[in-house]
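Here the complex is missing one protein chain, while the rest keep their positions.
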Amino acid sequence: MSTGTPIAETAGIAAPTGSPGLIQEPGTVTAFWRRLRARPSAIAGLVIVGLLILMAVFAPWIAPYDPTATDWGNVRGSPSLAHPFGGDEVGRDVLSRIIFGARASLGAGLVSVALAVSLGLPLGLLAGYAGGWIDGAISRLTDALLAIPFLILAIALAAFLGPSLVNAMIAIGLSATSTFIRLTRAQVRAVAAEEFVEAARAMGNPPWRIAFVHILPNIVPAILVQATLTIAAAIIAEASLSFLGLGQQPPEPSWGAMLNTAKNFMDQAPWMAIWPGLSIFLAVLAFNLFGDGLRDALDPRQRA
Amino acid sequence: MSMQDYPVVSVRDLSKHYPLRSWWGGKDSVFRAVEGVSFDIRPGETLGLVGESGSGKSTIGRAVTMLNPPTSGTIAFEGTDLAKLSAGAMRKMRARIQTVFQDPYAALNPRMSAGDYVAEAFKLHRRDMRRPERREAVAALFQRVGLDPRFMGRYPHQFSGGQRQRICIARAIALKPSFIVADEPIAALDVSIQAQVVNLLQDLQDEMGLSYLFISHDLRMVRYLCHRVAVLWRGRIVELAEADALYEAPRHPYTRRLLAAVPVPHPAEERARLAARDIASHDQPPDGPLTEVAPGHWVALPQEQRA
Partner (left out) sequence: MTKPLLDVRDLAVAFDTDGGAVHAVNGVSYTLHEGETLGIVGESGSGKSVHVLAMLGLIPRPPGRITGGQVLFEGRDLLALKEREIRKIRGGAIGFVFQDPMSSLNPGMTVAAQIVEPLRIHLGLDARAARARAKELLDLVRIPNAGARLDQYPHEFSGGQRQRVMIAIGLSCRPKLLIADEATTALDVTVQAEIVALVQELKRELGMAIIWITHDLGVVAGISDTVQVMYAGRILERGPVDDIFSDPRNAYTLGLLRSLPDLSGGRAGRRRLHQIEGAPPDMRHLPPGDPFAPRNAYATPRCRAEMPPLAQAPGAAPGHLVAAWYDLPDLLSREAAR
């Protein structure tokens, strides 16, 4: 049984709901928004993610200074009215670097995960639904990739592709792909065993339609949740690559690169670490909150 | 044989075997889930399939609809051997052969609205129908199975078990099939709802001339609903007869044992039945070729016991 808790079942919640008068069902999108709105933490996550993205997009207009401009009067300068977040080791304005750094960090998170999902979802769907030797081949490849730690794989790929932010995104995306293949495959296999998939076959649905119309919508929530978690991991991975000189190239800012530089100056200029650290924390938290809310809101069984 | 008697479904020597492998992957053997089963279903007839768990009754239902094709044997549906059809032709054929599943909680896609679920029948098989026509047809089906068409936009979890089974039935009859396999269609429903669904199935049969393969472990309901009944024991038919003949005068020891176990909802009779019961034997019942011992009454017994 796919709905409710056993208790809810015994207590008879499955009975028809609502009064007979109220029948106009909200459209799918309206209902989705209603369920999402009912979850304050998800809305908070969404708002923060939205603000961060706006910040990244409009960085040149928001940032008070050029993020790469050095100011010898502001070397490790403590926070002040002119530089609210202080200055870094060569006197660049930390606030401006945080604002511009959002471009690299969020970009790395979103682009790499988009790449991982767009590769992993179709491959996982194919493996899970087609089965046989196709499944065997894809699964073995996935296992092999998963045997290498995520970060090591990303570093190796980034080194192979050459140091640049775009290559770092590709490297992170490819490294995360196997997770999505594996998750999709497992989800597909679980859903494919459900009776409504057999009912779909009994109605004469061709295999592609079963995969896309009956199975896919039922696995999207799990993929989305994994995606938000992976965005968080990708932001951290980009930071690590930047530290190794494989991601964002100096002097362009990224939160990860800033944090890694800052750790040498923890005693003298803790703000150099605090702000990028907080930014990463906030972005990761926001994506996780939003992901959790999204999962619930995408489930029509959940109440608004 | 008159046209009327020409069977809708004719199953001959149906077997379904599953390979069994020992854990080291060696020496294969087979599990015979269904073995040499034959029966016909006539237009407008309900054939009951009874038996206990492991008797193969659901396996037969899924083999007859080619959802889980048989290992051997033929299934002739309106004269066409289903096993010889290509995958595409079989999908087209599904417009005429439908299934109502046991668990209306599991058989509905949780992320598809009830209306879309029923409309899928038209989307797949009536490509000429346009959206407003489809909507209208679905609304009519909702009405027919006793659901308010205004609930078309609702999702499965918003319906009760009985309502969900009505949705499944609406979908099954959408394309006016001639044959429906009903695999334990009332087993998951509350007692007060079972009668509603059984009546609906019967009304639809009267209206549309449907033939049913009614798979159930509810022996009283089977007698009530079915014209003829086949009793299965470990994948084989041990007795097949008109429902009343089978219940009144069962010939096979296993049929007798099965029928004797059915509780009677009448206190004095039921107490007497409990008091009189012998301890059930689990001996293997006698077996033999399925032979006609009275007109239309078939029993699998060895020669000497067929009296």
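So that you can tell them apart, the chains are marked A and B in the order they are listed, and the count of residues begins at 1 in each.
Operating definition for what follows: a residue touches a chain if its C-beta (ideal position, glycine included) is under 8 Å from a C-beta of that chain, and two chains touch if they have at least 3 such contacts.
As the structure is a computational prediction, the values presented were derived from the model and not from experiment.
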May I ask which residue of B:89, B:195 or B:294 touches the chain that does not appear here? B:195
Only one of B:30, B:89 or B:261 touches the unshown chain, namely B:261
Decide which residue listed in B:52, B:133 or B:207 touches the omitted chain of the complex. B:52
On chain B, the omitted chain is touched by residues 52-53, 160-163, 190-196, 198-199, 202, 217, 219-221, 223-225, 227, 243-244, 247, 257-258, 260-271, 273-274, 277, 279-280
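FYI, only the chains that are shown with their structure count from here on.
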What part of chain A is in contact with chain B in the complex they form? 1-4, 14-18, 20, 23-25, 194-196, 198-206, 209, 214, 217-218, 300-301
Chain A-touching residues of chain B, taken from the complex the two chains share: 65, 67, 88, 91-95, 98-99, 101, 103, 105-113, 120-121, 124-125, 148, 150-151, 153-161, 163, 168, 171
